[in-house]
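Have a look at this one.
All protein chains of the complex are present and in place, except for one that has been dropped.
Moving on, here comes chain A:
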């Protein structure tokens, strides 16, 4: 089993995946093979592919929640103290219902060598970043789906991660909220310069947000396309990019 390693160096890439293969169970065939991927510092990378292809599992491997069957996963951790290598945002916001919003945002900071005051001020800054600084004392059940997702982002950003991992974070939201949050995420990415690895099955979302798109496909799945993307929401360019990716995924849709 390959574990995630965290050398404390400053390199151009934040994550290096080398020949990573992933499977469930000892004897089951692998789901994902030959994944080689370097994520540049400050970039916004989307992973797309049909459902069941192993996108989320790949993200869970990077987050250290699942062991790769083979290959190497390296996260180049920065030297600064009081931070975590990864900040994870889930599709279901996964807030702890017995903690008020501010304490949820502080959650990831609790195991770090960070004073109580600093913990509070970093959580407050993260709430401000997602524009919910008036909600610190609320309970999670008092929030809307979009607000809960923003808190999830704040919690991940509060640990000042080397990389922000997002697992279909807007997949369960209504269209309008999703658009708002996509714009918010773009702004946050621009303001903070955080590296983002973003899993989605929504091609339009990927083209709109990411500057690089990794397409997974096939059985077992591998990286079938690695696209530089600058379409943004730029009219016809955007449509072309989405359509091109759609056809490429269809070609590899052999499940």
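The rule is short, and it goes like this: a contact is a pair of C-beta atoms (placed from the backbone, for glycine too) under 8 Å apart; a residue touches a chain by one contact, two chains touch by 3 or more; residues count from 1.
Operating definition for what follows: contacts and distances are computed from a predicted model.
Q: Of the options "ABC transporter permease", "Outer membrane receptor proteins, mostly Fe transport", "Cytochrome c" or "Probable septum site-determining protein MinC", which is the UniProt protein name for the chain that has been left out of view?
A: Checked against "ABC transporter permease", "Outer membrane receptor proteins, mostly Fe transport", "Cytochrome c" or "Probable septum site-determining protein MinC": the hidden chain maps to "ABC transporter permease".
Q: One chain isn't shown here. Among A:30, A:50, A:71 or A:108, which residue touches it?
A: In the complete complex, the chain left out is touched by residue A:108.
Q: Which of these, A:17, A:31, A:45 or A:63, touches the one chain of the complex that we don't see?
A: If we include the chain that is not displayed, A:63 is the one touching it.
Q: Hey, which chain A residues sit against the chain that's not shown?
A: 63-65, 84, 86, 88, 90, 92, 94, 96-100, 107-108, 110-112, 139-141, 155, 159
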